[in-house]
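Here it is, the structure, as structure tokens.
For this depiction, one protein chain was excluded, whereas all remaining protein chains were kept in their positions.
Up next, subunit A:
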Amino acid sequence: MPIKKVMKANEAAAWAAKLAKPKVIAAFPITPSTLVPEKISEFVANGELDAEFVKVESEHSAISACVGASAAGVRTFTATASQGLALMHEILFIAAGMRLPIVIAIGNRALSAPINIWNDWQDTISERDTGWLQFYAENNQEALDLILIAFKVAEDERVLLPAMVGFDAFILTHTVEPVEIPDQELVDEFLGEYVPKHAYLDPAKPITQGALGFPAHYMEARYGVWEANEAAKKVIDEAFAEFEKRFGRKYQKIEEYRTEDADIIFVTMGSLAGTLKEYVDHLREKGLKVGAAKITVYRPFPVEEVRELAKKAKVLALLEKNVTFSVGGALFQDFSRALINESEKPKIVDFILGLGGRDVTFKDLDEALAIAQKALNGEKVEEVNWIGLRKEIL
């Protein structure tokens, strides 16, 4: 029987790791994710998780050790955030290029400067071009579930890509919620024993990994990562379906909420989706035709689903906790790409908000709504809008 426990997303991530039974974990503490390696150390110390815990001296070494271990043919896991993920940046490309199905749990946190330990998504968004799969959790249950799903997809023969699962700093990492811990046997059946699907370091079959790729070969390797990202779309759907069958919780790349007959659909990711659903309820009570959509899978980017979503609204209002300078948010770029050649498309208005842990309140959302409504009425509005700026200190 699955048990329910009240826990933080960090603990949920550690539980997911425990259930997935990685053989090697290498991690380095960073707020807000520190509790993940701490909790895993406890599991290892108590014999509840039979794994090697490599207590590395930096995040760069954490991901490097994961690459080594994964290349040696075992399931591996790590956790980090913000500056830690940035320090891993170089190796993230290598892990993807080598097609190693490592999974990282990320407590999504803002990047310096100024130093800030609170939530936004800039850390993982900045790694969107590394080739890694990216999932974003709305709540602690999703943090646990998506990590299991991430392993499943990453290790699939058709994919073989590393994956990161983000959950918002403090809003989730340090907030307790009831989380259902699935049965170990069911997880074992879902994930299966890890068997490396491709080449790995073995004296009986010596191979070379990480060779120099001349112009004659490099592009094909990158294309391989592209193809695997494409292939992951289907594999993710299958994994979601299987997960639902086994555990009863439903996931979709884009989850829609009251989008039927909506004029305006707000789109966001992570825990903000929770706030947004409430906000939509509140607007619907007032008779406004507004819906919400949550991006659960950000890489591979669900282009088809975005096109379907776009058919349902006259205005898409994107709520983003990240910035791509001169462009707006990253989603704005991605949505533009998905819709540019569609014959009928909604207006897209972009909102940047909640950076560095600034609360996103109904008042902020009202501000965004007012702009979206203007767009709906055919008035000209700014394409990119910063919401909740304290103009008095600018």
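Basically, a residue touches a chain if its C-beta (ideal position, glycine included) is under 8 Å from a C-beta of that chain, and two chains touch if they have at least 3 such contacts; residues count from 1.
Just so we're on the same page, contacts and distances are computed from a predicted model.
Among the names given as "Hydrogenase maturation factor HypA", "Probable glycine dehydrogenase (decarboxylating) subunit 1", "Pyruvate ferredoxin oxidoreductase" or "ABC transporter permease", UniProt records the absent chain under the name "Pyruvate ferredoxin oxidoreductase". In the complete complex, the hidden chain is touched by one of A:Ala17, A:Val36, A:Ala65 or A:Val187, namely A:Ala65.
Only one of the listed residues, A:Val74, A:Leu186 or A:Val303, touches the absent chain: A:Val74. Checked against the full complex, the candidates A:Val6, A:Val176 or A:Ile207 give a single residue touching the omitted chain, namely A:Ile207. Where subunit A meets the omitted chain, the residues involved are 23-24, 26, 50-52, 54-58, 60-62, 64-74, 76, 90-91, 94, 98, 201-214, 217.
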